[in-house]
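Note that this complex is displayed minus one protein chain, with the remaining chains in position.
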Amino acid sequence: MLIGLYNYWVVVVLMMIGFYIVIANGNLIKKIVGLSIFQTSVFIFYISMAKVDGGTAPILAEGIKQYSNPLPHVLILTAIVVGIATTAVGLALAVRIKEAYGSIEEEEIQAKDNLDC
Amino acid sequence: MTSVFLLAFLVVIAVAIVRMRDLLAVSMLLGIYGLLSASFFVTMDAVDVAFTEASVGAGISTLLMLAAITLTGRSEHPTRHKPVLALFVVLITGCLLIYGTLDMPYFGSADAPIHLHVAPHYINNSMQEIGIPNIVTSVLASYRGFDTFGEVVVIFTAGMGVLALLSVVRRAENITKIDSINDSMHAEYLILRIVVKALIPFILLYALYVQFHGDFGPGGGFQAGVIFAAAIILYAMLFGMSTARRVINQSVIQFFAAIGVLLYGSVGVVALINGKSFLDYSALSADPVAGQHLGILLVELGVGLTVASVMVIIFFNFEGRRDVLQSQENNHKGDN
Partner (left out) sequence: MLTHLPVLQVIVPLLAAPLCLLLTRSRLVWVFTLIVSGLAFVISGLLLQQVMATGTIIYELGGWDAPWGIEYRIDQLNALLLLIISGVSTVVLMAAHTSIRKEISPDRHSLFYILYLLSLAGMLGIVATADAFNVFVFLEISSLSAYALIALGKDRRALWASYQYLIMGTIGATFILIGIGLMYQMTGTLNMYDLSQRLPGVENTRTLFTAFSFFIVGVCLKLALFPLHLWLPNAYAYAPSIVTAFFAATATKVAIYLLIRFTFSIFGLSFSFTALPLQLLFVVLGLAGVFVASTSAIYQTNIKHLFAYSSIAQVGYMIIGFSVSTVTGLMATLLHMFNHALMKSALFLALGAVMYRFGSVKINDFHGLGRLMPYTMAAIVVGGISLIGVPLTVGFISKWYLLMALIEKGWWPVAVLILIGSLLAVVYVWRLVEVAYFKPPVAGNEAVKEAPLSFLIPIWLLVSANIYFGIDTRLSIQVAQAAAHSLFGVSP
């Protein structure tokens, strides 16, 4: 069981580190870094489940019997693209927030907002 | 065995990112994280994914982070409150996930459900039905071609979103001023410039290779688009944004981003007009397999076009914001 599930457990640890950075950090850029780690770890999870012992990359060739599963690869290709798209929009927002509030720290922005109200 | 070490390294880097306060270092570490996970994907036989993750995780996203940090400042303030609640939430979520792993099929076992249903069809039949060796490309561009269409639209959306957030209306730039900036950079970056000038044609050539070789090996429109954009971004970094803007017209780039999506969509619409389902490439030719070939070629071209254009749009708009910020600061100084 230890060897059979080791990969998944490490992936869970990675996911949770990313998740922790997102919700515990006050810096807007760091939060996006956290999201990125969180998502990348989910990719690792998907790719891990596609692996077949003794398999090779899913490119058809003579004399190969066992291929790893191509479907999760396809899904993750799409998900990587979605991830970078989110990162780009998130960073653009952070830049605009810096210009508008003069800060990218959650606490300071919140404080300025409370003054506005 | 390699994969075990790679995973351990990933954990080390993730922990380092948690503890690091310097955002420049954080983005470098994130780049390494991307590169390591790309290496992990290679050990998992996911070569296409590895290629993409290397160009996105280690390439584009690091670049964007750096572009953002130059605008927002690089140091993170220490937070005063103790994140007990966050820790609690993360712990619960993590425990739930670990609990979920207990009934999972073991890693690498060939009789896991995902290897018995759906996927075998792709492995056994894609050669007759589509006729290209790279199964990932077959699934990506044809069996699940609609997902990939969605993916192109996501990238397009990101491009439009960044434009909506960051674009600035700029006045015509003074050509002599551009030339003087250009000359001043020339002395500083002489060697780099010569090297890059020699490199760019090869990068572009490589992008084209990746674009059209995706049927046979790892690669395809997305990776090619990123590499293509990298060449342009490299040029912009060393020859100055103003010069780059003169070479690459912004509205033309936006036009290309739209054309890529429309190219993908119109392949689908042609199938509709021929009375087949949306994105049924067999409608494109009398021979269904030849139709699949043509269809995949065209949609990959659409992907490449949109990805390259959007990457350039995103980078140019981040950099363009810096000019705005600088001119604002200069005005302030002038007022004082």
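A and B label the chains in the order they appear, each numbered from 1.
The rule is short, and it goes like this: contacts are C-beta pairs under 8 Å (C-beta built on N, C-alpha and C of every residue); 3 or more make two chains touch, one makes a residue touch a chain.
A quick note: this is a predicted structure, and the numbers were derived from the prediction, not measured.
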(message) Among B:Val154, B:Ala224 or B:Ala244, exactly one should touch the missing chain; which is it?
(response) B:Val154
(message) From the list B:Gly108, B:Gly268 or B:Gly304, pick the residue that touches the absent chain.
(response) B:Gly268
(request) Mind listing the chain A residues that contact the chain we can't see here? (result) 15, 19, 22-23, 28, 31, 35, 38-39, 42, 45-46, 49, 72, 75, 78-79, 82, 85-86, 89-90, 93-94, 96-97, 100-101, 109, 113, 116
(request) Would you write out the residues of chain B that touch the absent chain, in ascending order? (result) 96-97, 99-105, 112-119, 121-122, 142-147, 150-151, 153-154, 156-158, 160-161, 163-165, 167, 169, 254-255, 257-259, 261-262, 265, 268-269, 271-272, 276-283
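Here is the rule we use: only the chains that are shown with their structure count from here on.
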(message) Centroid of chain A to centroid of chain B, CA atoms only: how many Å?
(response) 14
(request) Please name which positions on chain B make contact with chain A in the complex. (result) 3-4, 7-8, 10-11, 14-15, 17-18, 23, 26-27, 30, 33-34, 37, 40-41, 44-49, 52-53, 56-57, 60-61, 64-65, 67-69, 71-73, 76-77, 79-80, 83, 86-87, 89-91, 93-94, 97-98, 101-102, 104-110, 112, 114-115, 118-119, 122-123, 126-127, 133-136, 139-140, 144, 147-148, 150-151, 154-155, 157-158, 161-162, 165-166, 216-218, 222, 307, 314, 317-318, 321, 325
(message) Residue numbers of chain A touching chain B in their complex, please.
(response) 1, 3-21, 23-30, 33, 36-37, 40, 43-44, 47-61, 66-78, 80-89, 91-96, 98-99, 104-105, 107-108
